[in-house]
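Structure first, then comments.
Only one protein chain is missing; all other protein chains are in place.
Naming follows writing order (A, B, C and D), and every chain is counted from residue 1.
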Amino acid sequence: MSEQNLFEAPAGWLKSAVDALLSDGVEVVAPVGAEDGTVDLAPVSSSGAITLEYLNVNQPLKRLFFPQTEVLIEFERQDDGDIDVKSQSAPPEEEMVVFGCRPCDTAALDVLDKVFAWDYDDLRYRERRERATIVAFACTGPDPQCFCVPVGGSPHGSQGSDVLVFTRDDGSALLEVNTPKGEKLMERLGAVARPAQPDSGLPDVPDIHTGFDPEKIKLWLDDNFENEFWAGASLMCVGCGSCTYLCPTCHCFDIVDEGIWNRGERRRNWDSCSFGQFTAHASGHNPRPDQAARYRQRVMHKFKYFPERFGLVACVGCGRCLRACGVGQNLVSVLHDIEKT
Amino acid sequence: MSEEKPKKDGQDKWEPRIIAFLCNWCSYAGADLAGMSRFGYPAPIRVIKVPCSGRVDPLFVLRSFEQGADMVLVSGCHPGDCHYTSGNYHARRKLLAFRELLTFLGIDPRRFKISWVSAAEGGKWSSLVAEVTEEARALGPYKEFPRSVSEGVSDEG
Amino acid sequence: MIKLTINGNEAEAAEGQTILDVARELSIEIPTLCHHKAIPPTGACRICVVEITAGARPGLVPACAYPAQDGLEIQTDSERVRESRRMTLQLLEARCPEAKVIQEMAAEYGALDLPLERKDEKCIMCGLCVRVCKEIIGPAATCFAGRGPEREISTPYKLLSEVCIGCGACAFVCPTEAIDPAEFCSIALEKIPNEFNCGLDSRTPVYIPFPQAVPNKPVIDRENCIHFRTGGCGACKTVCPADAIDYDMEDKVVEEEVGAIVVATGYQLMDPAVYEEYGYGKYPDVVTSMEFERMVSASGPTGGGLHRPSNGELPKTIVFLQCIGSRQETDGKPYCSKICCMYTAKHTILYKHKVHDGQAFVFYMDVRSGGKNYEDFVRRVVKEKVATYLRGRVSKVFPRGGKLMVRGADTLGGGQVEIAADMVVLAPAVVPSSGVQELAQKLRIGYDQHDFLLEAHPKLRPVETNTAGVFLAGACHSPMDIPESVAQASAAASKALGLVTHERLTREPTIAVVDELTCNGCFECENVCAYKAIERKEILDKDGVVTAVLAHVNEGLCQGCGACGVTCRSKSLEVEGFRDLQLFSAISAISR
Amino acid sequence: MTNGDSVRGNTALTPLDYRPAKMRIESITDETSDIKTFRLTFCDQDQNEQFEFRAGQFGLYSVFGSGEATFCIASSPTRRDYIECSVKRVGRVTNDLHECNEGDIIGFRGPYGNWFPLDEMEGKNLLFVGGGIGLAPLRSLIWNCLDLRDKFADILILYGARTVADLVYKEELKTWRERDDVKTIYTVDPGGETPDWDGEVGLVPVVLEKENPSPENTIVIACGPPIMIKFALFSMRKLGFPFESVYTTLENRMKCGVGKCGRCNVGNRYVCKDGPVFRYSDLLLLPQEF
Partner (left out) sequence: MKADGPATDALRKEAADLLSRGDVGVVIGYGRQDDADLAAPVFARNAEDADRLVFDDHCLGNLAVYLPRSEIRAMGRAGVVVKGCDLMAVNVLLRENVIKREDVVLIGTHCAGVGEPQLEKCSTCDVHSPEGCDVVVGEPVDQPKVDEEQRYKAAAEIDAMSVEERWDFWRSQFDKCIRCYACRQVCPLCYCKRCIVEKNIPQWVATSAHLRGSIAWNVVRAFHLTGRCVGCGECERVCPVGIPLGAINQKMSRHVGDSYGFHSGLSADQEAPFTVWSPDDSDEGIL
């Protein structure tokens, strides 16, 4: 990390940066608005498509590296009975720069990095991560559902991002470089951003009101695998996968084969521990037979098992699970309830 | 499968793939009769026999498209003639509603045919197949529909 | 126990039995006229006299009234007895030459040369009618009136009887058919048309439906029965020696669990009155083939006598019209009724037997005589000029001068023909019995557009239906003649036996099965199933508490159409042989 | 090498692209009405030579077009020319595997997971307790031990199934019984015997208690249906076996086999990584979610 890690960029810098990168043949992914008002990260072919009006992108950052569905291998049965098996080709060679994700989502990459590279190194995930430089935008207006701070993050958290951008009201921005990848990007964007004065202060961190203590929660979880609490807390949960699919750290997946008579592909698809069939054996036995067990697994995994195994809480407080839940299931209330017990 | 690929016998004309579900008692017998009576009909039709048109699940239609069908035909006994007394009446309600749904979703209803062909209607079968095959040829390959194995295209969603 | 001898045969009799009773037990016939078992004997007619030769004072005694006594020796047919009867009969013959029974008896006893002047009555004044009415039925509507030669049976003051209930018991017991309550009963007594004889004659309210009925037992027609109408009468009960009449019996719905059902509902004839041109229903001498059949039947309403219904004369010219409603695409039945050609040929022969010098004509479209020896039969009719066959249709039948003019085309002979007929016989189309549609729906078997029941397969399963265990026999399936019906019935019977004589049923393997792990128990399959093969199965826990009610397929009923599986959203019902996986694979394979 | 790499590489960061090695079905043995044993060899000769695994490890076998399924390797690591797996027909992949013929090509990823503690077992008495198709992982270990017979003290194999027809590896059961250096007890559940059955009749735990083996210097390896394991452990406690010397295997559903898909987790353990072999005393510390 070089001394100089702060850069100053004038209003309109994003447009210039994106155009510059695009003209270099770099794939640019940035927030794009849809008709229904949602904003999501998507590859852009010009800076014009980019929007900056959002609290957070609707779908989590993880899908750029761990797509919802991807081909792992392709196979074709030959006339002689042999089977031709091919790995699905690696992601494109060219770089990718991701603009506009929030610090909570980048923090979630730490969780994913751990899982996809412990013991066995998931090639596809790693290749996608390697080609991407992540330019996160610091959060200015968290909403009541946001709770990154109690889980160790911050609206200004730099965890997981190569460059963190603090946008000022006038459109100019302060860019904080956190990694060598970020440095490389800034070199490339020399024309867009210049080194900032050492006294350029960072903006104030906005308040996050929600508070709880993951340590205390873990202590309770340690002792309460069996507790009536779970049945009560999970009653309203209808067992859909929207919280897990929108969660930036959830990473469960399924592997399925699809195809026609002689050809097919093996795919990796997101899966969810909320689904009733997730752990069901072919015999009919299901280690997690009810929604209570499944909801418990979700909380336990994020706040107990994952910290025990990998040393960090598998929740970044993005609040998507609260916002997306169709029946009003609220993880933070549940955690509050746990803390109060 | 690429529809444009030349056929193995060297014939380079594209032919539609039409999957037909025929009830055992009427339409299949009708097709049989067409054969026995030496009525010719175009080759692209591929027949799957089912006990009754009432056995045809809309899933079959969907799956056929996924597997590469350019047209799907379901054929059963004429109303009132069902071997199982009412299977074709059930089929009629379900399949017409299903077609309504497909149409609403922009899946070209011309690619999903329903017909009644009795065991005695070898001639009707023959002319029906000729007619729908001609239509399928005119419609061309159903490229829009996402097939089970895409031709080299990754379809990450 | 009383011991006696009749005509040298030793016999035993119970206390209270008469000589007549004992003789009848020994099958020794003693003629009687005024005796009826329901009414205490009076010995009025003196026909039943027998001779006591020993054991009591010898002499002639009425067998119907004389009690059996120990040691009696009796001759029932001695010269003395016969002489006595002959004399009695001469007297009766003189009085009642009209009574058939007297005529017959008198002939048997040589009592026909009369020294006396004949009267022309029927009544022998035995008084059975009076006694039955008074002693058994009760109203005493009739009585003896007058004295001496003026004596007669009559209602009081010869008025219409207010007390007569019209039961007809008097007529029933009358040995000479001399009394008819319709003549004096104040209640209008309508004749009940005899259905079996196409209404050509009448029957009593208690009757045996038709000769050779199975079981050959009488039934009571409640609607017409006097007992059920008035509460009175009860004559049949009184007279029935087996005490078989029970007015309190109710119709019962009998439920039987059966392994097989054979449908043999037969056929009926289409009503030819819809074709006005033939004048059926308008001109009495236009009859249907069925009516003709009854007329010429020895057991029929006319005892085999063929008469014109209009005037009772012998029909000297008769015209048979074929295909009345059959093979008529537009206003009838498109099919051939199959049996008419043959029975009409038969009818012409029967006609010739009855009317030797008669002339028969047959209007036909084609003669269809497929069947063993059938063609020979028709040939014979034509060759031997039993009937004149005219190929063509009849356009009109109309009366002229006491005859029926039959105007039709003779397409072979050319031109129009007009025949002055005494009688016209129509061969209406064979149609299924009415109500067969309901029955078919109840049995869940198919029927065609003419309501003939559908076989499971026209070639391979001709007597089976789509519903397992239901078989067809006879004309309910299609018009067919007797040999064919018998063949089909035999086939149906053996199919049914094949089904019920095995401990296990054999069925097509392609039936639906339920996956109980995933069945939701919504029972939409139940509604869809045309065969009611979906049953509700209760799933019990170990304490016997019902935890779920799931679909279950009755393997004997399921025909494997698969409609249930399509209706099942959780795909918990699949038809073996056409399982989802099989069709899924078929779609993949066929898409190569 | 296959994705699982060798046992030695198990702790290294091994690249993973989920591509299975192709294996040819050499032979198929019908074990019961719904269990078949497949003998497989790598299509690539190099892989055949390099492939190593240890008893207890598993692999992901795939029928192309149908998917992957997890089974233990049922053959012994000491038999190096092939691997075997025994498969019960329960779901989509196993169904399609049962439809395969000799000569067909299937996929294999592995070996994955941990293994039975052969080092710890050296010099000890071994008690194998198996039920039903649970004999498959034991079979790998049993042959492994028998091939290295000198290293172990007494060996007792207690194996049971519901009925005689449900016993797997019938030929091998015979071979083991005929050996002098192994004691075998075979049993079927009451009612499951045939007229010519000469083994025991009774549930495995009952037969175990009747046999009353000494816990002294003994390692127990128990594999079978959960209900059998539960009662067998209960019996072992009665007989005085410490849970530290009892090993069993877990068979949670898994998709990746390499600690990522999140399906086999029991508490903070991954059955695919920390298992499938578990010391029973350790298992008791985990949430009872398997």
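Before moving on, here are some points about what is shown:
Operating definition for what follows: contacts are C-beta pairs under 8 Å (C-beta built on N, C-alpha and C of every residue); 3 or more make two chains touch, one makes a residue touch a chain.
It should be emphasised that the depicted structure is a prediction, and the values quoted were computed from it without experimental measurement.
The absent chain, not drawn in this view, touches the displayed chains A, B, C, D throughout the complex. Checked against the full complex, the candidates C:116, C:486 or C:549 give a single residue touching the omitted chain, namely C:549.
Residue in contact with the omitted chain (choice from C:73, C:524, C:555 or C:576): C:524. Of the candidate positions A:106, A:154, A:272 or A:297, contact with the unshown chain belongs to A:272.
When the whole complex is considered, the residue among A:18, A:123, A:164 or A:292 that touches the unshown chain is A:292. Screening A:116, A:245, A:261 or A:305 against the full complex identifies A:245 as the residue touching the chain left out.
Of the residues in subunit B, those that touch the hidden partner chain are 58-59, 62-63, 66, 79-80, 86, 89-90, 92-94, 96-109, 113-116, 128, 131-132, 144, 146-148, 155-157.
Along subunit A, the points of touch with the absent chain fall at residues 34, 36, 38, 58-59, 68-69, 144, 231-232, 235-236, 238-242, 244-246, 254, 256, 258, 267, 269-270, 272, 275, 277, 290-292, 324, 326-330, 333. On the side of subunit C, the interface with the absent chain consists of residues 517-524, 527-528, 549, 567, 569-571, 580-581, 584-585, using the contact rule stated above.
The working rule: only the chains that are shown with their structure count from here on.
Looking at A-C alongside A-D, one finds more C-beta pairs in contact between the chains of A-D. If each chain is reduced to the centroid of its CA atoms, subunit A and subunit D end up 38 Å from each other.
Residue positions of subunit A touching 2 or more other chains: 259-260, 264. For subunit B, residues touching at least two other chains, in rising order: 1, 67-68.
Against subunit A, in their complex, subunit D makes its touches with residues 3, 10-11, 13-20, 22, 43, 62, 64-68, 90-91, 94, 103-105, 107, 226, 251-253, 255-256, 258-263, 265-268, 273, 287, 289-290. Against subunit A, in their complex, subunit B makes its touches with residues 1, 67-68, 147-149, 154-157.
Here subunit C touches subunit A in the complex through residues 517, 588-589, 591-592, going by the rule given at the top.
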